[in-house]
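Every protein chain except one is present and positioned as in the full complex.
The chains carry the letters A and B, assigned in the order they are written, with residues numbered from 1 in each.
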Amino acid sequence: MSLDAYIPESRQTEKPRDSYKWIGKSMKRVEDPRLLVGRGNFADDVNLPDMAHSAILRSPHAHARILRIDKSKAEALPGVLCVMTGEEAAEVTGPLPSWANPPVHQYCIAQERVRHVGEAVAAVAAENRYIAEDACDLIEVEYEPLPAVVDLEEALSSTGDAVLHPYRGDTNVALARTFTFGPVEEDFAKADRVIERRFRWPRSGGTPMETHGAVASFDPGTGKFTIHANTSMYNYCGWMIADSLGVPAHKLNIIPTLAGGSFGAKLFSHKPCVLAATLARATGRPVKFMEDRIDNTTGCDAHGSDRVYYAKLAIKDDGTLLSLRTHIIDDYGAYFQFGVGQHGNALSQCVGPYQINSVEVELEAVLTNKCQQGAYRGFGSEVANFVIERLVDGAAAELGMDVVDIRRKNFITPDQFPYLIPTGNMYDSGNYAAVLDETLKLSEYDSWRAKQAEMRKQGRYIGIGVATCQERSVFSTTEFWMWNLEPGGEWTSSPDAVSLKIDPTGKAFVTLHSPFWGNSPETVVVQVLAEQMTLDPADIEVTYSDSDQGFNSTGPGGSRFTVMVTGAVVGAAHKLKKKLLRIAGHLMEADTADLEFRDGAVSLKGAPDKRLTIAELANTAHYFRLDLPEDLDLTSGLDTSYVYDHPVTTLPAKDNSHMGIFYPIMGHMCHIPVIEIDIETGKISFLNYACVHDCGTMVNPMTLKGHVRGGVVNGIGSALMEHYHYDENGQLQNALFTDYLLPSVLESPDDIKIGHVVTPSPFTEYGIKGGGEGGRMGAPPALAAAVEDALRPLGITIDELPLSPSRLRGLIREAQAGQP
Amino acid sequence: MGAAEKKVNAMDSVKINVTVNGRSHEREVEPRRLLSDFIREDLRLTGTHLGCEHGVCGSCTILMNGQSTRSCLTFAVMADGAEISTIEGLGSIDDMHPLQAAFWEKHGLQCGFCTPGMLMTALELLRENPSANREDIREALSGNLCRCTGYQTIVDAVELAAETMRGA
Partner (left out) sequence: MKPAPFDYVRAENVEEALSALAANAEAQILAGGQSLIAMMNLRLAKPGCLIDINRLSDLDYIRAEGDELAIGALTRHTAAATSPVVAEFCPLMTAAYDFIAHRAVRNRGTVGGNLCHADPSSENPAVAIASGATFVLNSIDGERRVAAEDFFLGLYETAAKQNELLTEIRIPKAPAGQGWSFQETSTRKGDFALVGIAATLDCSNDACKDARVVAIGVDERAVRLNSAEAPITGAAIDDTSLTAAAEAARDSVDPPSDFHADSDFRRDLVFSLTKRALSEAHGRCGKEG
């Protein structure tokens, strides 16, 4: 198929410009004042009259049959309203949402068996959380322990009692499938050599400061549930929660609260909603379920990728990269809510920024007795970045080639865009050499290489890492099902919507149908709308709809929101602007072609003093129908909405020879950290950190930098200290923040230099690309490279994270023992 | 009264008097009621947040008698007679404290969940050390976790606030 036939036409209506009034400004955030004075409305701040509180009894076993539950003592405790077992919950509540096909059944309270430590075995609703927890202590459960499945490679051969979901067959393999894109066999035959490595990417998780939670109430007068929750996607698939609750979709209204961070974890946090609602129905009172930290670390349903890669990179001796083979085993934990969406995601950029001709991906997704995976910043692509960058560094090492040169040699070049990678995804635009050059400059690379040489003479271990990685944005729903063997739920819509109105006084109201996560949706909307309509940002109000009022909106995630909400605002603004121009033209007796928006008014081009302000026009539009044109399609008022679809996405081929275009708004970045290692203690200190991100046109450089920096620190966590560690019995060793180590300010570089290159997207409004995840997607490979570079005198290669002091010291000790 | 007579049964309440942001509150609380829950639920001041309830994340930080304190590691009865400062007493949207204004200016927050804890900790620092430098600021904030910002802009904000407060 020709490129023209394969790639849909661009629907971009607003081309990138050289200068804007509001877009591109590092405007102070609209969201901040209320947060700064402690008036953000988070889930735990919701307080309804007569509200009860709930707690769950967490399973102490990784895998066990539930034989008997005696809740009599718990029920007798004063202040307890209800004690519910999984069996009782299942009488009125169905399985939780799952995109896997065939689905893996999960319930808000485990029935018959528990499948991970921390899974709810019972739930209590009581007058307050203290009593609820007292009651949990009084519930007696008899378990029959089953074999705990912990090692992901061993899990591939589980049978019998070790199988978590026997109704799916006598196996813990949830999905096994191989895709071959392009002439892999041929390309490997052509290779001069093959770089072969085993990589281990550890399980971590978004772990935002705010846990997941919901406050639910049930109105027996209407049979309707209302749930306040910090989940996203309530306007995309909130009906799935209604489904779980056994009510028709219009008998559920979900009201978003602010979310105290998500990083993907709250993408679709269905379990707290279903649990709280089930208890609300049972008790006849509003019920709050707020995860405490242990509920969260053990049962958040949002752990990150947990993978082994057997990877092979076929190369020529001149450094040309030919082909990539990966055999991946991914430990999904006990359930499978998103299927292997994380691997659909990885296919979007698994060849990195390089002209690699073919790819083979063999995937085995396995279920084990751990908290299930969800989404974590990168959603699986951060691992693909790590793998390809480590392989490229491996190639450089074997060939004696410079790490910068080998990358530059293999980059996709600017004239090759739009570029299709072997998996079928499109990279819309880019200039990778420009990003690399900018980063080399920003990081003072040559100067640091010289310093490194000097410091090495002093016996110091200094490392410089270079990672050049893709940061895709705007996911398409196809990534969630493209790997499925059986058809089912093959959605292709992933829009975002806004509602827009201007009131009789000229104030603009934008309603978002997606939540706030700490991204800056209100600020983005204000900047874009101000740009579109020349309004003053102070005259724009942004609110959030609930699911009753909401339009189809996918929400933040996959670095999509800025692109998507901009598209929606542009679409809505265009409609209102058209109407305003018509009204103005009529009132001013001018041709609409002679009119423009300027300084909050519609004025005559070339004669700006001949104007009607938006406020004046709005007043007329609302109250003076008989002054407007007679056309029947022109109604009173100024209100509209716009559902903005994914700007460019196509279906996978029926034979899966390619996956279509599903994640094409392709940002790119280069990270160059400089570190020093104390080889006696394994401690790493940062000497410098520079990165350059190309996220196309930037709406607010300050907030984008904020995401990059935050993402880099997430990446430092993943690379150096974060690992949800399950022992051989499936016990989570570090459910507490004393032991699951998040970087504090002292573990984060004090000056992360961030630069930008702008290659706009030809497909999005203004050419914006997403950049919310990139920091975390680039830091780990960059740090692994820096550590390897630092330990080069000892000949250590880095194939596994996190690089804790203990692991590093172990590698160093081994290497020193091996030396004469 | 001997100690035996003084013992309060677990299920009974203790009368406490706590001054919060300048206002006096007299309440009855169970001995085990945490100060964090007392502030959030009994006094309906929900700006102080719960991130971990085991004293690591710092989201629950308030000032007790001027000293930064993890309210999740304090029983309300221990605050009897104390002066508590929470985020709600720091400033208003029309009259922000220099710290709040600086956080706004420097993009020192994204989701806002850790922010009240950060602000109260920074307040203690700047009151004690008006010329705090970046190293001092980083050390002072080392007990407050943030997952969103990467910390740099928080330090920038405290630095700016210190400057503002010195100039004022």
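Throughout what follows, contacts are C-beta pairs under 8 Å (C-beta built on N, C-alpha and C of every residue); 3 or more make two chains touch, one makes a residue touch a chain.
Treat the numbers as computed from the prediction; the structure is a model and nothing was measured.
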So which of A:177, A:725, A:753 or A:792 would be touching the chain we can't see? A:725
Omitted-chain contact residue, chosen from B:69, B:100 or B:149: B:69
Kindly note down the residues of chain B that lie in touch with the hidden chain. 2-4, 6-11, 14, 30-32, 34, 37, 53-55, 58, 61, 64, 67-70, 72-75, 77-78, 121, 124, 140, 142-143
Hidden partner chain, residues of chain A it touches: 129-130, 133-134, 137, 292-294, 680-683, 721, 723, 725, 727, 733-734, 736, 738-739, 741, 743-744, 746-747, 804-806, 809-810, 813
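The criterion applied here is as follows: only the chains that are shown with their structure count from here on.
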So, what's the distance in Å between the C-alpha centres of chain B and chain A? 31
Could you pull out which chain B residues touch chain A in their complex? 30, 32-33, 37, 40-41, 44-54, 56-57, 59, 86-88, 90-93, 96, 100, 103-105, 107, 109-116, 119, 134, 138-139, 141-155
Listed in rising order, the residues of chain A that touch chain B in the complex are 26, 28-29, 31-40, 42, 44-45, 47, 128-130, 206-211, 258-263, 292-293, 516-520, 702-703, 705-707, 709-714, 736-738, 742, 744-746, 748-752, 775
